[in-house]
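Only one protein chain is missing from this complex, and each of the others stays in its spot.
Per-chain numbering from 1; labels A, B and C assigned in written order.
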Amino acid sequence: MDFTYDDEQQALREAVRGLLASAYADHDARRTTVASDDGFDRALWGRLAEMGILGLPFSEADGGVGAGPVEIGIVCQELGRVLAPEPYLACVVHAGGLVAAVGSPEQKADLLGRLSSGEVLLAAADTSPGSRWSSHADGVRASVSGDLSTGSGQRAWTLDGVADPVMGGGAADILVVTAALPDGHGTGVFLVDASAAGVTAYAAADLTRAASVRFDGSAATPLGQPGRDLSASIATISDLTRIMGANQSLGVMQSQVRATTDYLKSRKQFGVTLNTFQALTFRAADMYVELELAHSMVDWATMMIAGGDREAVADAADRVGLQVSRSGRHVGQEAIQLHGGIGMTAEYAVGVGTAHLEVLDQWLGNGPHHLRRLSERVTDHDLVEALS
Amino acid sequence: MDFTYDDEQQALREAVRGLLASAYADHDARRTTVASDDGFDRALWGRLAEMGILGLPFSEADGGVGAGPVEIGIVCQELGRVLAPEPYLACVVHAGGLVAAVGSPEQKADLLGRLSSGEVLLAAADTSPGSRWSSHADGVRASVSGDLSTGSGQRAWTLDGVADPVMGGGAADILVVTAALPDGHGTGVFLVDASAAGVTAYAAADLTRAASVRFDGSAATPLGQPGRDLSASIATISDLTRIMGANQSLGVMQSQVRATTDYLKSRKQFGVTLNTFQALTFRAADMYVELELAHSMVDWATMMIAGGDREAVADAADRVGLQVSRSGRHVGQEAIQLHGGIGMTAEYAVGVGTAHLEVLDQWLGNGPHHLRRLSERVTDHDLVEALS
Amino acid sequence: MQLELSPADAEFRNRMREFFTTKVPQEIRDTVLEGRHLSSDQIVESQRVLNAEGLAVPHWPVEWGGQDWTDLQRHLWHEEMQRAGVPIPLAFNASMIGPVIAHFGTQEQKERFLPATANLDIWWSQGFSEPDAGSDLASLRTSAVRDGDDWVVNGQKTWTTLGQHGDWIFTLVRTDPEVKKQAGISMLLIDMTSPGVEVRPIELIDGGHEVNEVWFSDVRVPGDLLVGELNGGWTIAKFLLGNERVGVAPVGATKRALATLKTNAAAQLEDPLVRARVAELENDLLALELTALRVVAHSSDGEPHPASSVLKLRGTELQQSVSELALDLAGPASLASRAEDDSPQEGWARRAAPTYLNLRKASIYGGSNEIQRQIISRTILGL
Partner (left out) sequence: MQLELSPADAEFRNRMREFFTTKVPQEIRDTVLEGRHLSSDQIVESQRVLNAEGLAVPHWPVEWGGQDWTDLQRHLWHEEMQRAGVPIPLAFNASMIGPVIAHFGTQEQKERFLPATANLDIWWSQGFSEPDAGSDLASLRTSAVRDGDDWVVNGQKTWTTLGQHGDWIFTLVRTDPEVKKQAGISMLLIDMTSPGVEVRPIELIDGGHEVNEVWFSDVRVPGDLLVGELNGGWTIAKFLLGNERVGVAPVGATKRALATLKTNAAAQLEDPLVRARVAELENDLLALELTALRVVAHSSDGEPHPASSVLKLRGTELQQSVSELALDLAGPASLASRAEDDSPQEGWARRAAPTYLNLRKASIYGGSNEIQRQIISRTILGL
């Protein structure tokens, strides 16, 4: 058992941190970037590709680097620390993860290689208005010319319906769409060229970008074997994305605790610095406690991925999701409150971080959602075991 | 609309406070009393009878004073302030309330007069091991010689089963027992002479007294018309008792906030009084906020009784029950914490008050219980109206 | 003790309810009830409707449009407005500078400003806080120096809410830098069209523009725009902050928001955990409302009552909690917060995140919750 990074992981963290520090030296740089059309920095994206960061999760055979979850988690934490708006989670972890999980060897080699090199951007369209973190598509329906039960022949697939929110959907070249298969055969995953769908981009509260995507007989290519129910794989990739999102939230919280501590030390009121006021320093202590608890759970859930058991990963996703949701809300709210008015402003990172935490949370599964799932399982075990 | 006491109510409060101040001048006096066999002060009980306090809830025709809920609430608050162990809630409000609600005119005149004069003590036996605040008896069963459906003739009733906890049961002369009627006819209420049952007295965590009562073919007299389902009345009297218990809890909390404030002003650590530490004074402020919110809800629920509508009273009981449960736990816990070690000791009132708050809560309906009932009703209304 | 309103008060409440729900334009009320953004024109229009009926500034002296109501009547007026979705009369006018001018102003100032203030012909802004003087207001540095009959003002104010619409601004300025800091402050009224006044927007984390910085560079202010005593500004500030007992906590609006949320929650209300959160909040709001009623009902009583700090502290916490519940109910739909109006996501869900973020201010502005706790522990508990 070991909760420390090895030398290579340390080096990765330093490298990513260095790159991001040059791109987002301060919050103004982030403000400039999110005000741009794309909402993220394509040059930085290119440098991430060059460093191999975009290919981290994918096998070398598919043009990736073949790194493990700990490495991906490190990247997400660093992105969170500077509130980087790059669609790493959406494009690489989530959409790329779907391709890697269910794509045919040819599809994987084609798409993941181009994704890793920064040549194409993907986005996962798995949520429709009114749906809530479900691996069963209901807002987008797939249709096929010809009979699904006859195995042979070239069949043409089309999609109809609306996916929204599609994180990173505005910039995506190819959409990875979950859709209900005909005749109740479950949920399939399809590739749709962005030009074949009606994409309307918008910004979320943290100014990262999402999109509303309308499919209207849009031509689609099944990912993997056509017509199979892929909801189990869809759920697992959502769980992995949840865990990586928790890594990103951890990075945000680390920055918020540091910024708040620094502020209390430097800001003067009534002729003294704020750290003179015990009611405030005690609250900073409680923020730190939440941060450390979240940190422990994030490390644990990230390591649980390596075990590879789907149920265990789902459990880990719920547990870290609940923890990060609770801790994130606590830390995010207190960070603003302890900063006072300045924490409310868009020019200050701390309040925007609070927005970012909520966007990650509501996108990937919020506290009540995870609590509900965990509640259903409390009678399945005697104790929750930290170590197997 | 008026939240103030009139002159008579003020006078009542002063009189009760004065009497209790002489009986329980300090916490040592309470300790001595609860260490006695009865666990309460029979002399004080006699003086309460003389002042008309025991007869407050009952009509003059029945030998009582015919006062309203506000007056009874005042008495309960004052009892709470000094943690008085006298079984006023159990004997007068609850057991007496049952007699007043369902007894025949003759039974009422007989029992309530003697109760008001302090001549007999009653106790309500409405809870069995495993039951939770239900007006439907399940642990005690009533049997009758002869057929229940034939209306005429003298029939002999007996009870079997266990009631526990029976608050004030050890000292009671007559037990007012809820029992399941034969053949699923609902729940009736019976009078049982304490000598006809197996009564084992014990102390609760706050050292007030309860009992376990075993009925083994015990002779019983139906209260009111024999064989009728009285569960609606039983529920209403429980609701009234809940509201009066909330008054008593309010008194406890008032004392705890005052004691804590005084302690922070006088106790020195690190060469200064504790009120120098902002983290502590802010927590005292939060205790005060809880106290005032509870106060408002207690006054409101007490006034709601006068309206007389059963459903409205049940709703008020749940609302004040939830509030007092939450506030009581907060105030009780913080009172100990802000006192430090001394708050843990039996010789200090503040920790015993915390025990008393929990006993009242678990006896009369705890927070989760009331929350569950309120949750079931959230879709029954648009807004909760404070004023009708 | 009794719960029923007197027949007169019940009749009063009905009259308010009737007026608010029939005479204030439906579109304005819907905007409020649905949590959408009010335009400044809507705020002005609504206040003028109220003022025409004598309902904009009932707590002012009668000769300046006040109504000599009891505190309970003011409370009912205030609650019914919120319940009906009527915008509360602009606080800077109705609750702040109006009462100050009525109390401290010269007869000339009263005649010049009060009618226009009540009718929102003048939109007032507040110039109190500065970058280094927030909770510690007395450290303010904006200076006013005598030059003949005029004052020359230099400095910077911040957190000026809705200052972009402001015609005039009431400011606290330092008129004597030599004395103890509270003793050298005065109140000046400044025409915001004066040369040297500049208003710069501050963007907030919800993307909205509701606060501003206001810069003063050699702004000349005629001497007759000093309110009250020279160097008596601190007294006015305390009067102003202690003035409010009614309407401190946004009870009615929060109740309304929670009721709306229940409707929006739809099938999610079948979840026992959601129901429990709603039930808990409804109870908390009831306790808060009753506490507000106790405050107004007690006001003739000599006994100390839970002061406005309790209402402010708890009221903002609950307002924030309702917004958290809304956000959790909105879920993924809340991500579409800056989507256009043709978004397929429901409006309430799209507004959930910005509202949640915006309401973080509730426990900061206008006396942070830390300040409220300090008032409670010092003033009420004597700690």
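The rule we apply is simple: a residue touches a chain if its C-beta (ideal position, glycine included) is under 8 Å from a C-beta of that chain, and two chains touch if they have at least 3 such contacts.
What you see is a predicted model, and the numbers here were worked out from it, not measured in a lab.
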Displayed chains contacted by the hidden chain, counting the whole assembly: A, B, C
Among B:Leu89, B:Ile336 or B:Val378, the residue in touch with the chain that has been omitted: B:Ile336
Residue among B:Thr33, B:Gln107, B:Thr127 or B:Thr178 touching the omitted chain: B:Thr127
Chain B residues touching the omitted chain (full complex): 127, 129-133, 162, 164-165, 167, 200, 202-205, 207, 210, 212, 268-271, 277, 279-280, 329, 333, 336-337, 340-341, 343-347, 351-352, 354-355, 358-359, 362-363, 366-369, 371-372, 375
Footprint left on chain C by the chain that the document does not show: 272-273, 276
Footprint left on chain A by the chain that the document does not show: 1-6, 9, 70, 261, 264-265, 275, 278, 281-282, 284-286, 288-289, 292-297, 299-300, 302-304, 306-307, 319, 322-323, 371-372, 374-379, 382-384, 386-388
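Note that only the chains that are shown with their structure count from here on.
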Averaged-CA centre spacing for the pair chain C and chain A, given as whole angstrom: 39
Chain centre separation in whole Å, for chain C relative to chain B (CA means): 43
Multi-chain contact residues (two or more partners), chain B: 278, 281-282
Per-residue overlap in chain C, given as positions that touch at least 2 other chains: 370, 373
